[in-house]
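Here the complex is missing a single protein chain, while all its other protein chains stay put.
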Amino acid sequence: MSILSMTKTLFKSIVHGPYTENYPAKPRENYERTRGSIENDIEDCIFCGMCTRQCPTGALEIDKGEKRWSIERMQCIQCGYCVNVCPKKCLHMRNQYTAPDTEKVKDDYVARISDH
Amino acid sequence: MDEQKIKEISPDEILIETVDLHSAGYRLVAISCTGKDGVELSYSFDKDYDFIHLRVNMDYDTEIESITPIYGYAFLYENEIKELFGVKIKNIIADFHDKLYRISEEAPFKEKEEE
């Protein structure tokens, strides 16, 4: 009768073993396209401010004089819009996530100010 | 793509038009409101994929009749519009008296007068 309809699936699971992974011991591998966090090749950046104007959450900030580009990690939603609009293509989407934290993290990228 | 069939009517005609549509077997899809330059209400109806809209343009002070006596389930839309836009809709059956969302701000979607 139909009360045993689950049996087949259950036996399969017993043979197969757990479908889950032993997480903290075996870290999960991200895929190539995983939208993890934004990275900036700061030496290529021209500080045009395109990304800061387009960012939907206002997580980005630049300082042209000091050649500083900064990102509020917890505010960023990883939509990748800044990567799209960047004219120099110096922004990248990394497939590693920002580590969880109890405080808001702000990352600064400062370019070396060239001597000439 | 759906063709856009919008029919402009005045606020007093809403009940008559809705009754006509109801008896023709149309169902109410949604009531949408736009709060820029006065109130613009769009009543969308559908019957066998025939998608039509009634458009009412009025100002914030005009009162409009509720269509809940004809389409009972319009009460959610009308309460929403009343609460978010501050549009005056009268005689709603199941009126929540601006307590549907229970937001702290009064009519947050209403266009604020510029200071």
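The first chain written gets the first letter, and so on, giving A and B; residue counts start at 1 in each chain.
Following the convention adopted for this analysis, a contact is a pair of C-beta atoms (placed from the backbone, for glycine too) under 8 Å apart; a residue touches a chain by one contact, two chains touch by 3 or more.
Everything that follows uses one rule, which is that contacts and distances are computed from a predicted model.
Think of the chain that is not pictured: of "Ech hydrogenase subunit E", "Extracellular solute-binding protein", "NADH-quinone oxidoreductase subunit A" or "Peptide/nickel transport system permease protein", UniProt labels it "Ech hydrogenase subunit E". Shown as candidates are A:34, A:70 or A:98; the residue that touches the absent chain is A:34.
Think of the hidden chain as still there; on subunit A it touches residues 1-3, 5-6, 8-10, 12-13, 19, 30-35, 54, 56, 77-81, 84, 93, 95.
Taking the whole complex into account, subunit B touches the unshown chain at residues 1-2, 4, 27-30, 32-36, 42, 44, 49, 51, 53, 71-73, 75-76, 100-103, 108-109.
Basically, only the chains that are shown with their structure count from here on.
If each chain is reduced to the centroid of its CA atoms, subunit A and subunit B end up 42 Å from each other.
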